[in-house]
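Attaching a single structure in structure tokens format; questions to follow.
All protein chains but one are shown in place.
Order of writing sets the chain letters: A and B. Residues in each chain are counted from 1.
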Amino acid sequence: MREGSLLEMRGIYKSFPGVKALQNVDFTLREGEIHALMGENGAGKSTLIKVLTGVHVKDEGDIFIKGHDGAVQIRSPQEAQRVGISTVYQEISLCPNLSVAENIFIGRGKGAGVNWREMNKRSAELLDSLGIAVRPTQQLASCSIAVQQMIAIARAVDMECSVLILDEPTSSLDESEVAKLFKLMRQLKERGVGIIFVTHFLDQVYEVCDRITVLRDGQLVGEYEIENLPRVQLVSKMLGKELDDMADIKNDSAGYKDDGSTPVYEAENLCSTEGIKPFDFRIRKGEVNGFTGLLGSGRSECVRAIYGADTVTSGTVKMNGKPVKITKPKEAMKNGIAYLPEDRKRDGIVGDLSVRENIILALQVKTGFFKPFSRAKATEFADKYIKLLDIKTASVNTPIKSLSGGNQQKVILARWLLTDPKYLILDEPTRGIDVGTKVDIQKLVLKLASEGMSITFISSETDEMLRTCSRLLVMRDRKLVGELTGDQLTQNTIMETIAGGDRK
Amino acid sequence: MTKRLDPNGGGSVIAGLFRNQIFIPFAALMLLAIFNLVADPSFFAITLNNNSAGYPVLSGQLITIIDNGSELAILAIGMTLVTASSRGQDISVGAAIAISGSVLLRVLCGTDTRPETMQAPIIVGFIVAAAASMAFGAFNGVLVAYFRIQPMVATLILFTAGRSIAAWINNNELPIVPGEEFKYFGGYIPGIPIPTPFIIAILCFILTWLMLKFTNIGLYSQSVGINEQTSRLNGLNPELIKLCTYVILGLCVAVTGLIKVSRLSTINYSVIAKDIEMDAILAVALGGNSLSGGKFNMAASILGAYVIQFLTTTLYKFDVQATALPAYKAVVVIALVVFSAPVVREKISRLAKKLRAPKTAENHA
Partner (left out) sequence: MSTKAISGRRKGLLGNMTDTNLLTSITVAVFIVMYVCAVAFLQEGFLKPQTLFNLLNANAALIILSCGMTLVMITGGIDISVGGVTALVSMSCAVLLDKQGGDVIGAIFLAIGIGLAFGLVQGFLVAYLEIQPFIVTLAGMFFARGMTTIVNKDPFNVANEGFVGLKETRLIIPLLGSVNKKGNYVDAYVEIGVVVALLIVAILFVVLKWTKTGRNFYAVGGNRQSALMLGINVKRTTFMSYVICGLLAGIGGFVYFMHVGSGSPSHATGAEMNAIASSIIGGTMLTGGVGNIIGTLFGTMSLALIQTIVSSVGLDQAWWTGITIAAMLCIFLVVQSVIISRRKKKNNSSKESEVKESTNAADGKDK
């Protein structure tokens, strides 16, 4: 091992039936550095992490860790913990039925007994020192997702690991929480911990990282010092082609004009059980608008109320000027509304069903229980959209769960486009998918709008919203606080509105 | 857990069959058939004899299998749907059959336990019994769908109480249905040499096929079983669909109850359809369907039911006592599930690769 390095992976190979997930990948982590691991979906980031944490066992290659002679074998998460590798995953990997303190201490330490008092005391100290306001005795399930994520990090921190892996930890955190996390990461870095940081947010990489390793199609592209790799180059390395510049996508529509026509969808005093304040909303034909605000500001809850996904408690809704009742997803669908949900895995895909069945599902439900499509008809529908959206799948019979995240998202998009909606709601359609697909989806949104579809677009990335939307509705603390159009559509005004002008 | 083997395994017919879900029950059937063929070829003899009532009927071990396996196969239809949509099984079907049979007897015999003639037409009796067992199915369905209780636990209630309720309906009497025509359902219709239960089963299969072909129950129940949230956001009503599958199972139970009661013209509350829930669940599992819900293959389940009956009949033929039967069945079942477990299959294929590897190396050298 070289001087100063904590971890070296050499010539790692890993394959799954039909896929070569990693081929001859090298990776080096030095003491006291934050090292970003970048790549598109399917590039092999997750596989590399899982090899390192013992979830998958590598086919070939060697792993060296400081303080251990020779190559170490990591065959299980326990072994990874033993050699000082801790991981915080994107999806919470804690046990919801146990208390916060137990989640921090389970699976660690020596001895057979559990000293509850000691454990709760140490947890309280740890949580206090990190500024996480939960009681150690609280059941984990009673904490919000963001807090659960913080607890997972607290656990990793407390394990005195030398290598800390953060696998997309920021995707469920809001800005202030991200800031806290970064502060924590820098603290750990000072102590000499090496951090592997996996994220999709380029801003965050440039804010906090020292080095970047880029993977593509299971192969190593290279390792770079952060100063030597400007953003544009990073993206081009990840994509493996010169950048089809994202700035090329421009909002061609001349901006939002209130032309006085009857809105396609109009709601007054709409409110649901999910704690949002009643809000008014309208959208016209061919308009692209968006809800923006911090995570947890209620933007998803608003569109869920529009679609009837949550229980609607009040409000009047008109479609094309006619009053309609939308309290269930089925009623929304009948009125030509389509909704692509935020959480793809939980709300979007039907994992074991084929791509074909996933594509026809919504239209099938709309058509009715007693009118199933023939297999040939369904295949025809599926093939059409696979071609149209360039979905990469082995066949229409492939189960959707074996597709990459971006392609799964396209399948769900296809499902809704097939129903020929008048009004399409896209909640975070670009989250967790690769840059190429992101661009595709943004282009598609603009194309659909130019063809007369009304679209509501939600994204955590303000850039995307600015490129696509002609009107932005700003949410703060579960309340609609502003509406931005035309010249107001700049990063600064959005930030100011989100932060709230009246704040001192 | 139905992980497909090796997706790039070539497109030959055999490989296709091997990958198909129906391969598992089919292979089991073949194994049993070969075993019987070697042990005693007369197992497969089918003869046409006059039965006690003087009609010519087919007889032989195979006929026994399709006769006695029919109840199981009919139940397997409902059980497959329930498994798919609610990610669990109904363990109360045996008890529900007792209730359904008891209701049928109550309607046909009235208050008199030894009536001279039937007190109501059979069809009326069946409709009432079907309504009762569908109501009990709905009870299970409501607990599972609306109260979100795990299916095995929810149906444990009826499992515990069912036979007691059945006894209570007829005040613990054992009424006997008079007349020959009631026996047709569990025996033979004069002039038709095929056992009626099998004919009823075939009718049920056709109805099921039509149901799967002309409604979306298949797609809906699978979708609900795999991802309930997504299903709801796509306009489905997961609770209603689960409830529906339990009601359909209730109907299957009623048909099975009719056959079971007809075989004896009476009922024994504690013995009728005993352990049939276990066999029905095994049929679903043997058909390669995941017991944790989602995708299903109806034909494989039905074939699985007959395989189980095949096994039972084979064991009887080898003079295994009825009470000891479960032990042998258990060994066979374990062997089957071990063989079809994804983990084991993966290990076997890896082992096969290793065995092949040195050979190719030698060839190269």
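Methods note: a residue touches a chain if its C-beta (ideal position, glycine included) is under 8 Å from a C-beta of that chain, and two chains touch if they have at least 3 such contacts.
In this text the structure is predicted, and so the values were computed from the model without any measurement.
Across the entire complex, the residue among A:Q23, A:Q139, A:T327 or A:Q488 in touch with the chain not shown is A:Q139.
Note that of B:L48, B:A135, B:L207 or B:V331, the residue touching the chain absent from this view is B:V331.
Here one chain is not drawn; of B:L58, B:I97 or B:A154, the residue touching it is B:A154.
Only one of the listed residues, A:T47, A:T87 or A:T430, touches the absent chain: A:T87. For chain A, the residues touching the absent chain in the complete assembly are 53, 55, 76-78, 80-81, 87, 89, 92-99, 102-103, 106-109, 111-114, 116, 128, 131-135, 137-139, 141-147, 150, 174, 176-177, 180, 273-275, 296, 478. Seen from chain B, the chain kept out of the figure touches residues 1, 89, 143, 147-150, 152-154, 156-165, 167-168, 172, 278, 281-282, 285, 291-292, 321, 323-331, 333-334, 337-338, 341-344.
What we mean here is this: only the chains that are shown with their structure count from here on.
Inter-chain centre distance (chain A to chain B, centres taken as mean C-alpha positions): 44 Å. Those residues of chain A whose C-beta lies close enough to touch chain B in the complex are 17-18, 307, 309, 328-330, 333, 339, 341, 346-353, 357, 361-362, 364-366, 368-370, 372, 394, 415.
Contact residues on chain B toward chain A in their complex (touch as defined above): 6-8, 213-217, 219-220, 222-223, 226-227, 229-237, 294-295.
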